[in-house]
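Note that one protein chain is taken out, while the other chains of the complex remain in position.
Just so it is clear, A and B label the chains in written order, and each chain counts residues from 1 on its own.
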Amino acid sequence: MPVKKFVVGCFDDEKTLFPAVKNTRKAGYKIHDLYTPFPIHGLDKAMGLRDTSLHTAGFIYAITGTTTALTFMSWVFTKDWPLNIGGKPHLPLPAFIPIVFELTVLCAAVGMVLTFCYLCQLAPFVKKDHFHLRATDDLMVMPIEITDKTNADEVKAFLQNAGAVEVFEKEAETGWWIGRYDRDRKVFEKEEKTVIA
Amino acid sequence: MSLLKYESQVREPLVDGNKTYHQVTEDICGPVEAAPSRLWWIGFIISVALLLFGVVSIYKEVVYGTGMWNLNKTIGWGWDITNFVWWVGIGHAGTLISAILLLFRQGWRTGVNRAAEAMTIFAVMCAGQFPVWHMGRVWMAFFVFPYPNTRGPLWVNFNSPLLWDVFAISTYFTVSLLFWYSGLIPDLATLRDRAKKKWAKAFYGVTSFGWTGSTKHWQRHESLSLVLAGLSTPLVLSVHTIVSFDFATSVIPGWHTTIFPPYFVAGAIFSGFAMVQTLMLVTRKVMNLEDYITISHIENMNKVIVLTGSIVGCAYLTELFMAWYGASKYEYDIFFKYRIAGPYGWSYWLMMTCNVITPQLFWVKKLRRNIAFTFLMSVVVNIGMWFERFVIIVSSLYRDYLPSSWSVYYRPSIWEVGFYLGSFGLFFTCYFLFSKYFPVIAIAEIKHILKKSGESFKEAMDPLEEQSVDEFVHQAHAHH
Partner (left out) sequence: MVLKEQFEIPGGLKKWSYALMAVGVLTLILGVVYLHPFSGGHGEAHGAEAYGATKFWMALMHNSIFWLLVTAASFFFISATTLAQGGWQVAFRRVPEAISGSINILGPITLVILLGYVWLSPDHHIYHWKDVEHVKHDAKLTWKAGFLNPTFYTVLSIAAVGLWIWFRNWYRKNSIAEDLAGKADHSFYWKSLAISAAFLVTYGLTVMSTLPWMWLMSIDAHWFSTMYSWYTFASSWVSGISLMMLFVVFLKNKGYLELVSEEHIHDIGKFMFAFSVFWTYLWFSQYMLIWYSNQPEETEYFIDRIGAGGHGGPFKAIFLLNLIINFLAPLLILMRRGSKRNYTVVTLMAVIIIFGHWLDFYQMITPGPLKELGQESNSLSHFLYSLGISAGFLGLVIFLTAKYLTKASLLPKNHPLIKESIIHHT
């Protein structure tokens, strides 16, 4: 993953953040992302993000669980090894309901959490660059990507005007890598580059 | 949608004091980062000692067999299954607070949900021990799983409620764990970014999964939480329902009755909330979190306790009435000769007193807001709920259809009691570790509601409160 250059604006209040996001987009700057210490409702809309379809995935996992449980138990009791249990019919639907339900929920929950982790690149030993350590404390951190066409100083001034309490430049890796937070970051690509150089 | 932050002044603040976002972080992370106190060590060591006693008790049982317990001819389920149901019941409050109260938008859940969820997981872990070790030949425990095996394609009995239990408890444990942990990730990231010590950086770095707080991730996180809450709501109902099926599908008088599923669920919530009260009252005091777990939180939980206690009471009376109304001799005898009277009659009346009669005192507002009284009641309720399971199990079993097998009075052996005490050891060991190394309050969720329900922010809402409805509507539209 490439290392890019950013101008980072930090806000401490939602009241200034929302107009700032709106104006930044209007000005044509590219908001790389917005890191907040807690979920802020409406921010995704303000940034123009589309709705997540994670719940649809959940529904699909759920019906997978339902059908797996139903077909498996039916197969066991009618085809593979039919047993007479307390005179109940071989296909005792009411008795299947509890397990069918549990598997539905299990598949939906496990599937969704895994999908969530995959989409957000979350896993143990995953390490990412963080723009500001207080992004998980009390600051809303908005890095703006600096390309050839944007002037960093102009962006800085713009963010300061927009009410940012802190503005600075930073180079950061945009992807993730396997690493530990108690060690200094070692980006593989950087290492390779130094080898080549 | 309106971005106007407003909450009615008839509601008490959920966060007391003049807090900023940073102050919230400090207050909740502070105890985690500080060295463990002497009190913590004392509690922790006692818990570990109890746990070790439990290990010894189980060792005895495994080596010498279930004969080490005083189960007898008719009472094949005794303390073990009583404890199982009791712990599972306690393990319901966490998911209830997180899921059902989320769906019913009870804002006060944010203060207590994290600890309650953790408690849920530990309680389910304790519960799981009992049926497993009760198997006797525990090395055969994997027989409960439907896998192709060497005995020919002989599968497990999908008709058996005990098998349903296997699925229910394991699913419940997994889903609660996922729900709890997915909520913890952002808060662990907060601890990671504040960490000074090397081990803390490493530990919270690994456990926070590389969380950044990106808006897109928060959006997915919210969607995930909502769906998991939606799934957990019927799940939490289903778990104790299936536990109740263990009894209700049978044809044993006093066990087979159709009200069991919802009545067990209500009882589970009842005892779960009582246990949350017990833990939170201590936690808020020891960790100085009185601003986050306020008297108003405690009062709300007491309201849930009186509500569910009354539902349980309604079910007790329904059962008793139907035992008469049903005109079935066996049903009548169990209830009127062997349950409310007879050698175990004392346990029935203890149950009635603790679960139905004394919680009615919570109708009095003063008592609902009295910490010492609440603590006492939370213990009383849990004693009562333990006896509910004891009454159901033992009083239905000790007089079976064959009078010659009517057993001697059932008293648990020391190893049975030791096993139970050991489960307390496991529970509190886990809880002490959790409260020391994890944030006991959901930091991000408190910040989310801070500007709506925080005390100083609410004081600033006075002008909104004064407005007429028309003015208010106008202002709300202006904030689009």
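Operating definition for what follows: a contact is a pair of C-beta atoms (placed from the backbone, for glycine too) under 8 Å apart; a residue touches a chain by one contact, two chains touch by 3 or more.
On a predicted model such as this, the values are computed, not experimentally measured, just so you know.
The chain that is not drawn here is touched, among residues B:154, B:317, B:341 or B:460, by B:317.
Contact residues of chain B toward the unshown chain are 1-2, 4, 6-11, 103-106, 233-234, 237, 241, 245, 248-251, 256-262, 310-311, 314-315, 317-319, 321-322, 325-328, 363, 464-465, 467-470, 472-474, 476.
Across the interface with the omitted chain, chain A contributes residues 41, 59, 87, 94-95, 97.
Just so it is clear, only the chains that are shown with their structure count from here on.
Centre to centre, using the average C-alpha position, chain A and chain B are separated by 30 Å.
For chain A in complex with chain B, the touching residues are 12, 14, 18, 33-44, 47, 49, 51-52, 54-55, 58, 62, 72-73, 76-77, 80-81, 83, 85-86, 88, 92, 95-96, 98-99, 101-103, 105-106, 108-110, 112-113, 116-117, 119-128, 130, 133-138, 141, 176, 180-182.
Of all residues in chain B, only 1, 3, 20-22, 25, 146, 152-155, 157-159, 161, 163-164, 167-168, 171, 174-175, 178-179, 182, 185-186, 189-190, 192-195, 198-199, 201-202, 204-207, 209-224, 226-228, 231, 234-235, 238, 241-242, 245, 443-445, 447-448, 451 touch chain A in the complex they form.
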